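A protein chain is absent from this complex, but the other protein chains hold their places.
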Amino acid sequence: MEHKKYNAINKSVRKKDAMQLLLGKPVYTDDVVPDDALVVKLLRSPHANAIVSEINTKAAKLVPGVVGVYTWEDVPNNRFTNAGQTYPEASPYDRLIIDRHVRFVGDVVAIVAAENEKAADKALKLIKVKYEVLEAVLDFHTAKDNSLLVHPEDNWVAPCEVGGSNLRNLVASEESSHGDVDAIMADCDIVLDRTYHTKAYNQAMMETFRTYTSFDRYGRLHVISSTQIVFHVRRILSHALGIPKSRIRVEKPRIGGGFGAKQTAVSEVYPAFVTMQTGRPAMIIFSREESQLAGSPRHEMEVRVRLGASKEGKIRVLDLYTLSNSGAYGEHGPTTVGLSGHKSIPMYTGSLEAFRFNYDVVYTNTMAAGAYRGYGATQGIFALETTVNELAETIGMDPTEIRYKNMLKEGMIMPAYYNELASACALDRCLDHCKEMFDWDAKYPVRDMGNGKVRTAGLGMAMQGSCISNLDVGSATVKLTEDGTFMLLIGAADMGTGCDTILAQMVAECMDCSVDDVAVFGADTDASPYDSGSYASSTTYITGKAVEKACMELKTKMCTIAAGLLNCDVEEVYFENGMLKRINTDESVSVKDIGVKAQLNNPQIAEASASHSSPVSPPPYMVGMVEIELDKLTGEVTILDFMSVVDCGIPINPALARIQAEGGIVQGIGHTLMENVTYSPEGKPYESSFMQYKLPTRLDMGKLRVEFEHSFEPTGPFGAKSIGEIVINTPAPAIAHAIYRATGVWHREIPITPERIAMSKPEQN
Amino acid sequence: MFTIQKYVRAQSLEEAYELNQGKNNRIVAGMLWLRLGKGRVNTAIDLTDLGLNTIEEDDEKFSIGAMVSLRSLEQHESLNSYTNNAVCNAVKDIVGVQFRNLATIGGSIWGRFGFSDVLTVFLAMDSYVELYKGGIIPLSEFATMKKDKDIIVRIIVKKIPLKIAYRAMRAQRTDFPVLACATSIVDGKARAVVGARPARAKLIMDDKDILTSGISEESKNTFVEYVANNIPTSSNLRGSAEYRTHLLKVLTSRNLTELEEIK
Partner (left out) sequence: MIDITITLNGKKISDSIEPDSILLDFLRDHKCYSVKRGCETTNCGLCTVLMDGTPILSCSMLTARADGHTIQTLEGLQEEASSFVGFIADQGADQCGFCNPGFVMNTIALLKENPDPTDDEIRAFLSGNLCRCSGYEGQLRGIRNYLNSRVKE
């Protein structure tokens, strides 16, 4: 696609913090806070469902160095949600800081604050707890309308109507459809009815959850936390602690990865409570085990797909039902599930005559789920794409051909996506491009390599959104400095993704300056303009547009100042190539002149703030293809090549977009082949450490290749859409497809471990 | 959380041995497994000053100090040339280079860990353990003994004619093996070792002389069945007994094919 020449965007500039990070500078929460904080540790429940009938903290409190031990008796009885979402949250208010009723293995029973780690550990051992152990709801299939209730309490509140009821173990429930699904299904030549299962994968960001709290010089609660959502954390703490938001300041330093995990306030409330109680600085650092057992992982889902097609491969009707396991608390439960249908079904808008999408989200006595890159779309896309691959294999049509026949194309209205218009859609070009780059026609056939090994290929398509439409708010403040450089203040959180740099590139593009001349600050609730935070793939698309707007406003103000200097009307001044010029003359002033003037006898402030929300959430698109070598005897899958082509509109920083894609693909490979979540009969996840929860190493991912097909999204900044989440969605269907090609078995549950491959036989039908 | 009351760098094996008799006193090898425990160690005894970190070689044997790192085993040219690279193959996928620089052969063998690649590969050779008090005993004997308070000084590998092949199945490349198989012909006599069953590695000799007259398709299959029938497997997080026994057959058979090709 042709597009104009840019000054600063669509360029692979280095991340602004790159050298600091690569040279190991102290920039993370645990590096930047004073070392006088109390060590905060949590006593966690060994039971999946129990009532704390007695708790004795006497001995623990006597340990030298222990400053406080807090139990359910010490905390307010205000229920709140830890979900980082816009108020009023879709997630139910179902948490207390410490609840007498513990609902999963790892739920908090007591908070210990001590002068050092050894004292805290000793105190944890000395707390005596008697539990009344209750039967637990561990199988999410049995949760809905079970007589055992995960949340029997009478102060459970759902701030939004999402179809949930604590008396039914139901977090949310909805039915939606378009067209006469049953009639069309009955008329189809082929109906595939398949059920898929995906697990509660952990984000496993390298920096575990951690938060520091203290009172600032005004006696306000100052929170330094590894979070994606500073403003939501402020509100959550205000609800949980019962103090006004004006008494709280939340900031984030550099973040050691998030992927959605830090879109939930997993760790913040505990040290905050300690600081409120003791007046002293407090710090919590989750161990890896705590992050694995009491983090905020992906929602386990079961997705049933009924697909109706003609024998020529026209996909006429889709009927999805998703059962989502929210675990013990409802964070992000009502919202993640929607994406399993809304971000999968629209890909087949090209041929679809009708669809239905129903879901239930249930409580169980397992770890509470949260937000994880892909946010439900990943689960739905695995299910739908695998079914479409099966359709292709069933009717003997090339799987790329069946996509061409049915896929969404630019200019179509998407009934399954809130009737949005596909205003920028290069999905077809992504498929062309990927097919050629990958050499699909050569790699798709099954090739016997001898000694039980075969090579073959598989494919998957994906979409996502670029924000939460009609809801997310992104903001930016752009300030002119007297030397003509700029300062950008944001409330979005760069968690390694590079949004600080990308947004600075946009300022540089607007102001005709170099990216180096734009400094970025964020995120801090005291200084940043309000931003919902970095999630829902929204930072480039929403906050980026706010940056563009703020720059426009700043230019107008600079023109006003320039008019004063040039002794003319403001209408006569225009901005061009970093200069403010007077029309029809040679007169001009520089940005630096404006900067100087802004600080000398000047009533016009040289800064501007703007917010942005969007009525639409334009999807990015992606095609992924994988070539594997499969050892039929051991079941080992070796990824040889994973190639993908992404349409994220105009990539603002192609290098960073590419890394997003590569990183997402490897996470997806992990979920598909080796990351597992299994439970003991008591409901404790076995994969509680990196010794058991196996992330892909650099020996497990083959060769990656990512390229882009540009489209131009008219509502996005400079035509951009999003990239952060979609990239995790293609590995599962593509790899499952290739494994079918190699073995004749469709695996509908991930991870597909070597054992499952080696020990299963091709289906007889 | 694991704690240590006292740390001593032993200046002699006798001192180390004496200290090791005390209750809750522990020899520190690589510190990799010990640290994961939650126990209280009274005295941690470090052998680091005793010069046990070298591999010595003469015409008859390799003599490997207890504190030799897995990384040194991996990189030792002569040992790997003698073992057709089986030692390297056995250890190269253990976690990472930094881990293998710390992990010691003494710690690996002494622990007799179920998951041990190291025990598996050394059992397939004519290997001995030199204990400070117990003297030199066959590794196969040591592997079945209960843990006691003696100290491993060296691992000795006798240089008798050897063909050996090593294969392990891992679900992720640097993970513990789902199953580990070392298959060898030591001085004309075949043996098979299976580790990560997931129990402690078990050795079986070709007492029925199945392979004595050579490796054929038929004798290979007979031997594989013989090994499978005599080495039990069981289930854990990493695999079921059924899958492990299936792997045992596949990997042992592939090892035998490799042995055929060794000149």
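Lettered A and B in written order, each chain numbered from 1.
One rule holds in what follows: a contact is a pair of C-beta atoms (placed from the backbone, for glycine too) under 8 Å apart; a residue touches a chain by one contact, two chains touch by 3 or more.
In this text, all values refer to a predicted model and were calculated from it rather than measured experimentally.
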| item | value |
| --- | --- |
| Residue of A:259, A:357, A:621 or A:740 touching the missing chain in the full complex | A:259 |
| Option from A:289, A:439 or A:553 whose C-beta touches the chain left out | A:289 |
| From B:97, B:137 or B:262, residue that would touch the chain that is not displayed | B:97 |
| Interface residues of subunit A (partner: the chain not displayed) | 12, 14-15, 17-28, 30-31, 203-208, 254-259, 287-289, 495-498, 653, 655-656, 658-659, 661-667, 689-691, 695, 697-699, 701, 703-704 |
| Residue numbers in subunit B that touch the chain omitted from display | 2-7, 9, 28, 30-32, 35-36, 41, 44, 46, 48, 92-93, 95-99, 101-102, 173-174 |
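Operating definition for what follows: only the chains that are shown with their structure count from here on.
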| item | value |
| --- | --- |
| Centre-of-Cα separation between subunit B and subunit A, whole angstrom | 44 |
| Subunit B contact footprint on subunit A (complex, rising order) | 118, 121, 451-452, 633-634, 636, 673-674, 678, 686-687, 691-692, 694-697, 699-700, 753-755, 758-759 |
| Sites on subunit B touched by subunit A in the complex | 1, 169, 171-176, 178, 237, 239-240, 242-243, 246-247, 250-251, 254 |
